[in-house]
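One protein chain is absent from this view; the other protein chains keep their places.
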Amino acid sequence: MLLIPCPYCGNRPEIEFAYGGEAHVVRAADPGQVDDAGWTEFLYCRNNPRGDHAERWRHAYGCGRFFNVKRNTYTDHIEASYRIGETRP
Amino acid sequence: MANLVHMVAPARRVPPCADTGDRRYTPVNGGARFLLRLREAAIGPAAEALGIDLAVPLNRASVVNSRGAMRLSPDEWLLLWPETEAASVAPLLAARLTDRRYSLTDISHRQTGLMLNGAAVPDILNSGCALDFDLAAFPVGMVTRTNFFKAEAVLWRQDEFSFYLEVWRSFVPYVWSLLSIVGREYPE
């Protein structure tokens, strides 16, 4: 079980969190302006790196906030966690 | 057809807690609960309206008389209020926060409280809660949402060995049974 640093509550056990997929996948402000290929990319295409991965977590059984985590998918080491809207470190 | 309105004296029936015989656990029935959601700017005015400090740090409780405000999220407070004063909460806030940029929801019946007292309570909680109950990590006055086995719970440390636990009403029998089983490992 990972120990996940919630940017609001601090380190908490993974069992309190829900995974939210890759971070920084931007939903266009006006989806009507995005072409089909762009929307397909937005819907279905995700990175699956062996190494650093920016991903969303929600402290579902805690403060309830969504936030982002930079985690190495190979070592599971978490390098940073940051709030929604903050830039990727 | 006769008007039946007054035929019924509505009885408030809380979820059943089987008698465990364990004196460390007490159901806390009744009481009023609200979830209050506020933008940063409204914290001060709301606190004034309710007469309770809301600017406490995240995961800390603020207590005045028999009212409590638990800050569960940067913008979320669980208000534990005496039932007799519950009716005034909404009007007090509405009068003060006239732009209506807040949310107050009555959840008095959504969840039920359990009081846990005893030196073994941190160990008992650690059967199903992965938090660290060392006083340095979970000090007196801390309150947080977490999980107890497969139930969502709000856990408030009132004293080194006194915890107040709130769970949703349909999870009460489940949580109560587990407390009872785990309690046997840690005799009173």
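In this document, chain identifiers A and B correspond to the written order of the chains, with residue numbering beginning at 1 in each.
One rule holds in what follows: a residue touches a chain if its C-beta (ideal position, glycine included) is under 8 Å from a C-beta of that chain, and two chains touch if they have at least 3 such contacts.
Just so we're on the same page, contacts and distances are computed from a predicted model.
**Student:** With one chain of the assembly withheld, which option in "Sarcosine oxidase subunit alpha", "Phosphate ABC transporter ATP-binding protein", "Carbon-monoxide dehydrogenase small subunit" or "Lipid II isoglutaminyl synthase (glutamine-hydrolyzing) subunit MurT" matches that chain's UniProt protein name?
**Tutor:** Matching the unshown chain against "Sarcosine oxidase subunit alpha", "Phosphate ABC transporter ATP-binding protein", "Carbon-monoxide dehydrogenase small subunit" or "Lipid II isoglutaminyl synthase (glutamine-hydrolyzing) subunit MurT" yields "Sarcosine oxidase subunit alpha".
**Student:** Which of these, B:T20, B:S127 or B:S162, touches the one chain of the complex that we don't see?
**Tutor:** Going through B:T20, B:S127 or B:S162 one by one, B:S127 is the residue touching the chain not shown.
**Student:** Touching the hidden chain in the full complex, which residues of chain B are there? Just list them.
**Tutor:** 1-16, 35, 37, 39, 75, 99-111, 123, 126-132, 134, 137, 149-151, 168-171, 173-174, 177-178, 181-182, 184-185
**Student:** If the hidden chain were put back, which residues of chain A would touch it?
**Tutor:** Residues 1-3, 13, 18, 20, 27, 30-32, 34, 36, 39-40, 42-44, 56, 58, 60, 64-66, 75-76, 84-85 of chain A touch the chain that is not shown.
One rule holds for everything that comes next: only the chains that are shown with their structure count from here on.
**Student:** Between chain A and chain B, tell me the centre distance in angstrom, where each centre is the average of that chain's C-alpha atoms.
**Tutor:** 30
**Student:** Residue numbers of chain B touching chain A in their complex, please.
**Tutor:** 58-59, 72-74, 76, 130-131, 144-147, 152
**Student:** Would you pull the chain A residues touching chain B in the complex into a rising list?
**Tutor:** Result: residues 1, 8-9, 12-13, 15-16, 61-65 of chain A touch chain B.
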